[in-house]
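Every protein chain but one is kept in place in this view of the complex.
Showing subunit A:
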Amino acid sequence: MLVYFIRRLTQSVVVVFLMAAIVFLGVYAIGNPIDVLINPEADQAERAAAIARLGLDKPLWEQFGIFLGNALQGDLGTSFVHGTSALTLILDRFPATFELAVAAMLMAILVGIPLGVIAGLYPDRAVGRIIMGGSILGFSLPTFWVGLMLIMVFAVFLGWLPAAGRGDTVDLAGVPVSFLTWDGLSHLFLPALNLALFKTSLVIRLARAGTREVMLQDYIKFARAKGLTKRRVVGVHVMKNIMIPVVTVLGLELGSVIAFAVVTETVFAWPGIGKLLIDSIGNLDRPVVVAYLMLTVFLFIVINFAVDVLYSILDPRVRLSDTKG
C-alpha cells in the first residue's frame, strides 16, 4: 500500500507542475491586463510603474519561476483587481460553492439511485421507460436554460422561492452556511436542483445499467433461492454491487461540479468561486484565474485519490490486487 501511495504522489506532483505551466501560458495568451486595469488617460510613466508593480515587466519564464517559487510557499499571487491574496479570495467564496455542490450531489444520489434501480428492474414497463425518457431530458437541456426556467416558474410565476443570492447564513465552525436556516435553504434549493439535473440523469443511467447487469447474475438467483425478500435482494445484494461504478463516477463528478458550477452560479447570482472566475476572466485578473485553476487541479487529484480508497472499501477484491503491479 505504501508503494502505491508513493507512486500516486509522484504522479500527482508531475500533473500539478505540467498543469501550472499550461495554465500560466494559457492565461498569458488571453490578453494584457494592463489595458483593462489602468486608466486610459494615464501617462507613460504611470503605466510603466504599474507594469513594474505587477511584475509584468519581467520576461515570461522569470514570471513563471517567481510564480512557481511563491506557489511552493502557498502563495498563488495577489489579485490585480482586489489587491488581496488570490487564494484568500477563492477560499472565502469556496464554502458557498462547496455547499451548492454537495447539495446538488445529494439530490442526484437520493433521486437518481432509486429511479435508476427501478428503471433497471422494470426496463420494459411504462415506469422504466418514463424514467429513461426523463433522464434524456436531464442530459440534453442546457443548464442555463433550465436555470432560467426554474427562476421563471418558481420565483416569478409562483413566487415560492427566491431567485438569487444565498439568503441568511449561519456560521458553522467559522464558515458561513445556508442550509441551516429556512431562508438559506430556500435560496439553496433552486440552484442545487439546477446543478443536480445533469448529475441525476447520469446516476439514473449508471444505476440502471448496473441493476440490469447485476440482476442477471447467478448470485442474485441464488439469493432468491435462499428465500430472501425482494427488498433484501435489491436493497443489499444489488445495491452494494451497483454502488461501485456509481461511487467512482460520482466522486469524479464532485470535482467537476465544484469546479464548473460557473453557469448555475451566474444564473442564480450565487456568490461562489464560479462567479469569481467569470468576473476575474472579464477583468483579466490573471493571478485569480491561475489560482482557481491550480486549486481545481489539486481538488481533482485529492478526489481521485479518495475515490480509489473508497472503491477499495466497497469492493473487497480491489484491496489485495492494488498493492502490487
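The rule is simple: a residue touches a chain if its C-beta (ideal position, glycine included) is under 8 Å from a C-beta of that chain, and two chains touch if they have at least 3 such contacts; residues count from 1.
Note that contacts and distances are computed from a predicted model.
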Name the absent chain as its UniProt record does, using one of the following: "NADP oxidoreductase", "Peptide/nickel transport system ATP-binding protein", "FUSC family protein" or "BNR/Asp-box repeat protein".
"Peptide/nickel transport system ATP-binding protein"
With the missing chain put back, one of A:H82, A:R212 or A:R232 would touch it. Which one?
A:R232
Using the definition of touch stated at the top, determine which of A:Y4, A:F17, A:W145 or A:Y219 touches the missing chain.
A:Y219
For subunit A, residues in touch with the removed chain
217-229, 232, 236-237, 240-241, 244, 314-317
